[in-house]
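Complex shown without one protein chain; remaining protein chains in place.
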Amino acid sequence: MRPSSSTAYYQFKPYNVGRWAIWSAFALVLLVAPLVFTSSLSQTMLSQMGIAIIVCLSYNMLLGQGGMLSFGHAVYSGMGSFLAIHTLNLVTKGLPLPVSLVPIVGGLSGMLVAVVLGWVTTKKAATPFAMITLGVGELVWAMALMFPEFFGGEGGITGNRVTGPRPLGISFGPQIQLYYLIAFYTFVCTALMFAFTRTPLGRMLNAVRDNPERVEFVGYDTQKVRYISFVIAAFFAGISGGLAALNFEIVTSEVVSGTRSGAYLLFTFLGGATFFFGPIIGAIVLVLANVLLSELTKAWLLYLGLVFLFMVMYAPGGIASLIMMNLRVAAFGRLKELWVSYLALAFTALVVLLGAAAMIEMVYHIQLNAALGPELTFLGATLNSRGVNSWFGAAFVMLTGLGLFEVARRHFVRQWGEIQEFIEKEMKRRESL
Amino acid sequence: QKGETVRIAFMDPLSGPFANVGQNQLKSWQFAAEHFSGAKNPAGVKFEVVGFDNKGSPQESLNTLKAAIDQGFRYITQGNGSGAGLALEDAVAKYNERNPGKEVIYLNYAAVDPSMTNEKCDYWHFRLDADTTMKMEALTSFMKDQPKVKKVYIIGQNYSHGQQVAKFFKEDIARKRPDVKIVGEDLHPIGQVKDFSPYVAKIKQSGADTIVTGNWGQDLTLLVKALNDSGLKIPMYTYYAGVTGTPTALAAGGDSEVYVVAYGHSNHSGEIGQMAAEFKKKFNDDYYTFATYNGINLLGAAMAKAKSTNPVQVARAMEGLSFKSFAGDATMRASDHQLQQSMFVTKWQKADKKYPYSVENTGYTFVPIKQMDPYVSSTPTSCQMKRPSGG
Amino acid sequence: MSDPTYALELKDLRKSFGKTEIIRGASLAVKAGERVAVIGPNGAGKSTLFNLISGRFAPTSGQVLLNGQRIDGKKPFEINRMGLSRSFQITNIFPKLSVFENLRCGVLWSLGYRYTFLKFLADLDDANERAEQLMEMIKLHKKRDVLAVNLTYAEQRALEIGITIAGGANVILLDEPTAGMSKSETRRFIELIKEVTVGKTLLTVEHDMGVVFGLADRIAVVVYGEVIAFDTPEAVRANQRVQEAYLGSHVADAQVGAA
Amino acid sequence: MEFFTISLLNGISYGLLLFMLSSGLTLIFSMMGVLNFAHASFYMLGAYFAYSTTRLVGYWPALFIAPLLVAVLGAAFERYCLRRVHKFGHVPELLITFGLSFIILEMAQLIWGTSSVDYRVPPELSGPLFTLYGTQFPMYRGFMMLVAILMLIAIWLLLTRTRIGLVIQAALTHPETVEALGHNVPRVFMLVFGGGAALAGLAGVIGGNAFVTEPGMAATVGSVIFVVVVVGGMGSLTGAFVASLLIGVIQTFAVGIDYSLMGALGTVGVNVTPETFGFALWKLKISQVAPILPYLFLVLVLIFRPKGLLGTREG
Partner (left out) sequence: MLKIENLHAFYGKSHVLHGVHFEVGQGEIVALLGRNGSGRSTTAKAIMGMVACTGSIEWNDRQTLGLKAYEIAHLGIGYVPENRDIFPKLTVHQNLMLGQKGKAAAKKARWSFADMYQMFPRLQERQHTEAGVLSGGEQQMLTLCRTLMGDPDLIIIDEPTEGLAPKIVELVGDYLKKLKERGVSVLLIEQKLTIAMAISDRALVMGHGSIVFQGTPDTLRADAYTRKEWLEV
């Protein structure tokens, strides 16, 4: 299960210890997270994060590792969900299958669907690929609404996960039990997908991404490389779909929708498609944004849009790349110099955000809730959306923040540039040793 | 119980494409809650409605349910979309079964899939709207007296709601007016049609004199526009011509003969009429979700009867309870928890002295042309209600 | 049916793009182990010929035989699996993979690992050893973990050759391997090519006469899609037609002299 | 015959409408290679701007002002956002337009509210243009067709009579070289993006009152316009035009066809009953899938002719 053990021999020594530590830490986080966050909402959220991690990682097999931009990945996770819930209902009717294996059924179904649809999809790469997935996605989604017999119509298909035999008294009734099932799958699937990147097929997939033409001249059929990888990715997507079916105990047509596929794309990218662990971050952010952000503010879609805009512009490698850049700085022992700058940046950015958010919230208030009086509470303070004071205050806060931020930013950019230069020199020096 | 606060979690889309409907309905709930709080309800409780954004998604609804339960809500309400409704009905059932003593009641104010009170019915679910079958029952009862109706064309969205409308119309009309011919039936993918003129051409070719549709939102407005453009002026019987946004589009299309079946209309007088006027003044928006009126009153009556605000007792009290609705008496039928209430058929026309209410400030209004007592639209149920033991 | 003593044989090969016929009945027979330079004016069809042989294009008519077997019309990967490999005129490597990974990608298929995802790369001792060996051969072992994009031009060209020979093919086609290199680099590079292709059949396209005459056992001259001469270097240089069509009057001599 | 004529007319006018919606996208996609997911948002903005300007100065000025405003926004977006990510490749470009579409949607809702606005066809253009077999053909639809054709001509002139198209296509591979040849590449990019946005805006001005001006209007045309561009062939304006008409006509006629696979099987003696596996699929009538035929078309075209109908390249 653990790729680290088998790769041990060839890898650079100190790295390996690190890898053990990372995987153990990952397992530990999965284990203790629900003990730290105990409310029922946070437990469902943790479960959903696990599910999202699997599906985003599987999406990244296509996007990050294979250079395949798919607009229809939800088809595979979604079909996994549907077949899993039908299977669950069969279990209720007496099919002798442990509930804990239902996600595997989801995986196999996702895979099967990919075997059929993937054949046409992966014939092409690049933009034609993207457009085929868009078309297939739209078709499947439209079909899902048309066939209530299989997809359950508006209400979808419901199931009950508390069914079948209960080994060790585990019924999966309480969320926490299900969480640990999901955590287990998440760990195993993550490990497997990581292992995949270390296999011949995984490597050839990278090669196909970078230079498909040349791949043909070293003996590989690029279409087959894409196809097999696509099917494997669909398998993991299906597992995630199966877990989602168990988690929600209901599957509706939204699981195959284009919106869902779009979310996988956006958040995988936000997390960082160029690093293996990027999508994990993306998945966590996805759940947080969907569940929490929308509770905090009505303007959440606006905030999300802005975050994307800025991330794509300033950190096109996603959150993961930001982390890696800082790790590099840390590796050269210069991170501590940056602390002050980071603090200053964070603080001033927060001020800007505060001012901007106050204004955004006031605008939303005027638009949506003006009738409830001009007053609204924002982070505990009371703002008057019709009052000059509030607007002036918010604008003042924002502009001051902006000014200070710019000062901090300039300082930081200079410092950062210096450090990068140092690192480059240092690397050259080490190379020439 | 007097002076207690009953908190209701409202979960419907508050962002995204359906936010307009959701926002309006949240305000309606809050407005009704405020209106009937304290002495104005028999139990003397204070109602408070808090909005949760489920984005119209069944899965997100489950998250908002969890969030609401975490925050101590014992009453939830939802209506916009049967998908989310069915998800909530099922989730509430499972939650209540797995968490005895912490039961939650789900008041459904607009999700009209009949299965919610039939094969999938549940003890904790109470529907305040009339389901598709009831509306169709009322609509066909009206249509059977229209001699003009001879050849009907059914057009609808190809998903469960549209399919049900078609199915029940055919069944009901065959029963009531066997001479009426169905000259065509079209189900189109929901939200995908940009141009309805091919459908209009088909309708025209079929020689139909009447259209029946369960369409809503853009699928309805575009249909109406295409009909107007082609000059095909035949009456249309609908469910959702009054939903936010549609009247504006209807008005832009000029005069057209449109009927709507619903459990209310926009020209009520009396208390509800005053409330609508007040609502309009306050929010500059229409008060059309009258189920909020009934919902709060039903709760108040049940809490008075149960002398408690505990959902277990309140649920029991609501079964079979009769209360004063805005249009006569209404009864929460015990066998399936479907509210039995009066139904109206209204017609789209210019607002006048008698019916002055201008919907969405269009200068048009929905004029009630027929009111039907609850028994008319009552439909049988296949529900086998499982009641909690000891209840 | 055909003579398997020839490693590579072209029989009346033709290729048209649209209406223009670019290759007009080229025939050539290369013996196993021979080093052949292909020369000819710009646009004569040398690269196209390579593309036809390696499966990038399918010929309009005619045959290509590899060790006596027909390969025309086959896909590039099928031809590669049969033992023919090529490099490109414009550098064509895997830019985001390290030098080592680039070479390992070239090695995998020939060692039978195919599309497997049930084995770890790190455990494939033979593939890793072979990749390390190749790295030594093309003298890039110091750059083992450097991404290919970050190599200098000459290093990239070397890597290009490395990938080409990685699969252990017997017949190697190189398209202008020394393009863009300086004299001194070219000289070193030719040595490298000689070294790594010992015992193999080699076809090279070149415009640098120094390279051509230094490397080739025989020279094929392509003009207007036909092989107009296929002979020893001396004979070719003396050939009147070749001089007219390709070499020009004095430059050729001067360059050969300079090499 | 009657039904056929009317359907043909409907099909062609719908096709032209599709072309109107997608022409700006074609322009941007074919020239800059950017899959602009915010195109439909620009379309929506056009409609809303037109709604507001119509109230201030009337419809005819709005017909010019609204697209201009959209163009300015589009150009500004290109200048300050898109340009920065251009060097990162196509996926970031696409994602940033994705982000933009969120922002535009929210902004539009903030400014104009969440329900539809009352944006009407001007009186001089309402009413029927002519009546055919008792069916009216609305004047506004005729106007729409006219504008679509004008758009076609305008873009065609832009592409053939100026070198802008060449400059951009060349700049996709070697921007620096194009600059060194004396072309101000960034400005050209900005103009083209602004122009594409303006076309979307114009479509919005005209589509907004023909249909419904509401926040959801972007989403409803969102993906079908990609179908047009891809089916027609990337980089081909005529392709997009032909594809629009083809899709329009096919879809319109498909609505009139009530055959199903079940029926087809019935004629060859295979009886499909509700018990047959996959009954729902067999009984599906062609008319029921008409609106999603474009997607089927898209998939088939990409499989069998990945260059698109008239395209010359695959990517």
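Order of writing sets the labels: A, B, C and D. Residues in every chain begin at 1.
Just so it is clear, a residue touches a chain if its C-beta (ideal position, glycine included) is under 8 Å from a C-beta of that chain, and two chains touch if they have at least 3 such contacts.
Everything numeric here is computed off the predicted structure, so don't read it as measured data.
Student: Could you tell which one of C:Leu13, C:Leu84 or C:Met209 touches the chain left off the display?
Tutor: C:Met209
Student: Which residue from D:Thr5, D:Thr177 or D:Thr238 sits in contact with the chain not drawn here?
Tutor: Answering carefully, the residue with contact to the hidden chain is D:Thr177.
Student: Which parts of chain C face the unshown chain closely enough to count as touching?
Tutor: 17, 39-48, 89-90, 152-154, 176, 179-185, 207, 209, 245-249, 251-252, 254-255, 258
Student: Take the complete complex as the reference. Which residues in chain D touch the chain that isn't displayed?
Tutor: Output for chain D: 163, 166-167, 169-170, 172-174, 176-185, 235, 312-313.
Assume only the chains that are shown with their structure count from here on.
Student: If you take the chains that touch chain B and keep only those that also touch chain D, what is left?
Tutor: A
Student: Kindly list the shared contact partners of chain A and chain C, in label order.
Tutor: Chains touching both chain A and chain C: none.
Student: From the C-alpha centres, identify the chain that is farthest from chain A.
Tutor: Taking each chain's C-alpha mean as its centre, the farthest from chain A is C.
Student: Quick one: report the Å distance separating chain B from chain C, using the average Cα coordinate of each chain.
Tutor: That gives a centre separation of 75 Å.
Student: Which residue numbers or ranges of chain B touch two or more of the other chains?
Tutor: Chain B, residues with two or more chain partners: 23, 158, 187, 189, 192.
Student: Residues of chain A that touch two or more other chains: which are they?
Tutor: Counting only residues that touch two or more other chains, chain A contributes 142, 146, 301.
Student: By the document's touch rule, what are all the touching chain pairs in this structure?
Tutor: Every touching chain pair, ordered by label, is A-B, A-C, A-D, B-D.
Student: Applying the document's contact rule, which stretches of chain B touch chain D when the two form their complex?
Tutor: Touching chain D from chain B are residues 17, 19-20, 23, 158, 186-189, 191-195, 197-199, 201-202, 204-205, 217-218, 221-222, 225, 229-232, 244-245, 248-249, 251-252, 360, 362.
Student: Name, in rising order, each residue of chain D that touches chain A in their complex.
Tutor: 35, 81, 84-85, 88, 90-92, 94-96, 98-103, 105-107, 109-110, 113, 223, 226-227, 230, 234, 279-281, 284, 288-289, 292, 295-296, 298-299, 302-303, 306, 314-315
Student: Which bits of chain B are touching chain A when the two form their complex?
Tutor: 14-16, 23, 27, 52-53, 55, 57-60, 62-63, 66-67, 69-70, 81-83, 85-87, 90-91, 94, 98, 113, 115-116, 120, 158-161, 163, 187, 189-190, 192, 282-284
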